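The complex appears here without one of its protein chains, the remainder shown in place.
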Amino acid sequence: MADRSVDVAIVGGGLAGAAAAGLLSRHGVRVLILDDNLRLGGQYLRGGRQAGAGWTEFFKRRGLKLIDALAQSPVDVRTRAEVLGIEAGYELLAADGYGELFTVQAGTVLLATGARERFIPFQGWTLPGVMATGAAQILIKQSGVLPARRTVVAGAGLFLSAVAGDIRKNGGKVPAVLDAMPVFKRVPPPALVLQHLPKFLQGGALLARLLLGGVQIRNSTRILEARGVGGLNEVVAGRIDRSGAVIAGSETVHSAGGLAVGYGFAANTELAQLAGCGLAYNASLGGWVVKVDEDLATDVDGIFAAGEITAIGGAAKSLTEGRIAGYSILRRMEMLDAHEELAALKKTRRRQLAFARFFNAQYTFPREQVERHIRDLADEVPVCRCEDVTLGDVRRAVAEGFDTPAGVKKTTRCGMGICQGSTCKTILLDVLAALTGKPLARLPLPSVRIPVKPVYLGSLAGEKP
Amino acid sequence: MVPKTADAVIIGAGVIGASIAYHLTRHGIRSLVLEKSDPAAGSSGACDGLVFMQSKKPGLHLKLALESRKRFDGLVDQLGSGIEFRNPGGMCLIESEAELAAMQLFVAEQRKSGLDVELIDGAEARRREPCLSEKVIAATYCAIDAQVNPYALTFAFLRAAKAAGAQVLTGEAVTAIETQSGKVRSVATSGHRINTPLVVNAAGALAADVGRLVGLDIPIVPRRGQILVTAAVPPLLRHCLISAQYVAAKFKPELAATGGMGFSLEQTDSGNILIGSTREFVGFDRRTTFEGIRTIASRIAPVIPALKRVPVIRTFGGLRPYTPDGLPILGKVAGLEGFIMAAGHEGDGIALSAITGELIADLIATGRTQFPLEDFRLERFREGAA
Partner (left out) sequence: MSDLRIKTHRRGKRVRLRVDGRPITAYSGETVFAALLAEGIRALRHPSKDKAKTARGGFCGMGVCQECRVMVDGLPDQRACMTEVRDGMEICTDGR
């Protein structure tokens, strides 16, 4: 017997989940929304009001309004709740912030589990002081703490300037922004700019502020090493040529106590995979994503997906998809036709996917470059942080004939640690693609099992820890 | 490069197939192992690593296991320390008077089969294994109970076999076995055909499917066991552990209904604790379930309270190749020359891998085995032998 029974369970209280919840609730549907954070809003709205809602922060304001409305609605909101698995019925198993287990039964499930960051490893990346770009942003927005006095921001993608901007706006120093992409990749097609003017205005203003502030912005520049004893002290970077090779003599050293690094995003598809939903590999959509039709139905009847897990695409797309999913679910429950609303939203979604493709291209390197990059990494660079599995270990496994992620996992322990591959899965896939020559789409993903997040054994035994 | 002929083809690169391939090379026979997925992708990669004598049925089963256990010490020398073989000794935990009574009988039988096992009281059990709670009223202890890393063992067998000339092909599912006049002639996969006079069915839970390729009815069905994997923690368990429920129910079937689920635990070299297990007939479904994992957790928490604040990071389901009488099916098959069975080890595949490899290899190479295989024949099921 489930602890709670609702019409629709929504996993993920970010923009997509919140948008769907609001819409469904307004039509009298009993909704329960579960989010692992302390508050709703996902990664985008960490810090709530303090996140800033200036004139370019249109989506933030919409998001905040949505969340405020939810608080006043009959939607059952469970924060600090981690969903551990889904079974037929649908039954969801979750643990609350106190480690107490509870179950939810729902006729329909919407997965809006968002995205996490992706990385390409480098020498010294496990040093304290080296963190994800998102980590730096969350420190600032949620806790009002800078990652360090001086923080280098590096990796690839549009997110780098956003984080650099956040750090500087709040009194921190950014010695350099180092983007491994060539500068011409940053230039969007004019048609796209016109279609997504607010986003590009926001981005443009950001870049301008950085340049005017004297921040060194370097493209075609890769992090080579993070150095320090016990913690980060300096960052070494080098310029790369067209083939992805480091240009000799181009190394620069930046003194910094913080390095915010990010190479784009990866959809949190684990719960969807566990529930049997088909996934698809599509680099322009951000890699492995949940397969959905136009109505955002997955290929498992009764399970829908919205937001970053259908394609990495940003706030506006998430808001749109939350509404599409909401209407689709209402149609499924035969409560509403919503034909026109859906048609309009789908049109908007197609435009937003065009932006998504541009966004994702900013951190998607050509295959040969990735191969070259990985070839240049030393054996001792860690691939799996949890288990200290190095690139050398993976190379030896491949040389021995292990050429699938599951096989490499078994023989090296890569992905067997407490994070269960959350950090290293995309890294291992990139490394295996580079070492075996197999395209990413053909590397089978390792299996996902419950619990998709760690949970105390005592909690599973029905006790409060 | 796929060969056109082979002296012997082994179907399945799990621990059994791998052990056979390895032991064959010690006779100078280079086999071809055909694996439909990856080495240890089946049950050998979804089990715990207990090499436990106390859980074996006294009589033939236990005697076979003891022979296998003897081989493990040599295996470390031959295959290397990467197999993570350890001999911490094992304890079978007793939680009720009824179980104690049953275990006293069981111990007598075990000793008759040559197992040196000691019955100790709860206080002594806790002295030797401090993490145990008062729920444990007694235990049996066996100094030779051991553990190994099951997939590392599988890989090590294969590595050594390949170094001595065996070949392993992955992603090659066997689709046909051609016979002529009661003799095996060739084996086919979707892309290849290999002429061979000898095929070993080491396909574990899938052995019945292989049997159907030659018109044999092999009574092996999958029985799922779910296992919890905890985060790595500093050394907590000093022994590998099982519960008397597992074994006591064999002697007093009524205990099976009233007692809790049987459990088994080991702490691996990497510090993770594996806790099993369910026994379910669910076809080939390897998923773990809410009910299964919650039951295992509820079962073990009162016995080892320190586990309550250890995170469970993963679970998996392994399919034990179950036979009606609990004994594996080993050896030649009447009426079909060149077809050898080596499957049906239920939950004992890892422990019996050493002896199975040796016996099957000896059978193939010399026609004789150190240990009689009469009682392990496939035909025993047709003959209604118990």
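Note that the chains are named A and B in the order they appear, and that numbering of residues resets to 1 at the start of each chain.
To be clear about the criterion, a residue touches a chain if its C-beta (ideal position, glycine included) is under 8 Å from a C-beta of that chain, and two chains touch if they have at least 3 such contacts.
Nothing here was measured: the structure is a model prediction, and the numbers come from that model.
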*Consider the whole complex, including the chain that is not shown, and state which of A:Gly129, A:Pro175 or A:Pro451 touches that chain.*
A:Gly129
*May I ask which residue of A:Gln43, A:Gln202 or A:Thr269 touches the chain that does not appear here?*
A:Gln43
*Which residue, A:Ala2, A:Met333, A:Ala361 or A:Cys419, contacts the hidden chain when the whole complex is considered?*
A:Cys419
*Which residue among A:Arg4, A:Arg26 or A:Arg385 touches the omitted chain?*
A:Arg385
*Name every residue on chain B in touch with the hidden partner chain.*
231-234, 271, 309-311
*asked:* Even though one chain is hidden, which residues of chain A still touch it in the full complex?
replied: 36-38, 43, 50, 99, 116-117, 126-132, 134-140, 142-149, 170-171, 230-232, 257, 385-386, 388, 417-419, 422-423, 454, 465
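Convention: only the chains that are shown with their structure count from here on.
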*asked:* Need the CA-centroid distance for the pair chain A / chain B, whole Å please.
replied: 41
*Spell out the part of chain A that touches chain B in their complex, as residue ranges.*
85, 87, 91, 93, 101, 103, 387, 400-402, 404, 406-407, 410-411, 413, 416-418, 420, 449-451, 454-458, 460-463, 465
*asked:* For a test of understanding, state which residues of chain B touch chain A in their complex under the given definition.
replied: 38-41, 45, 151-152, 155, 159, 168, 170, 228, 230-232, 270, 272, 275, 287-290, 293-294, 297-298, 300-301, 307-317
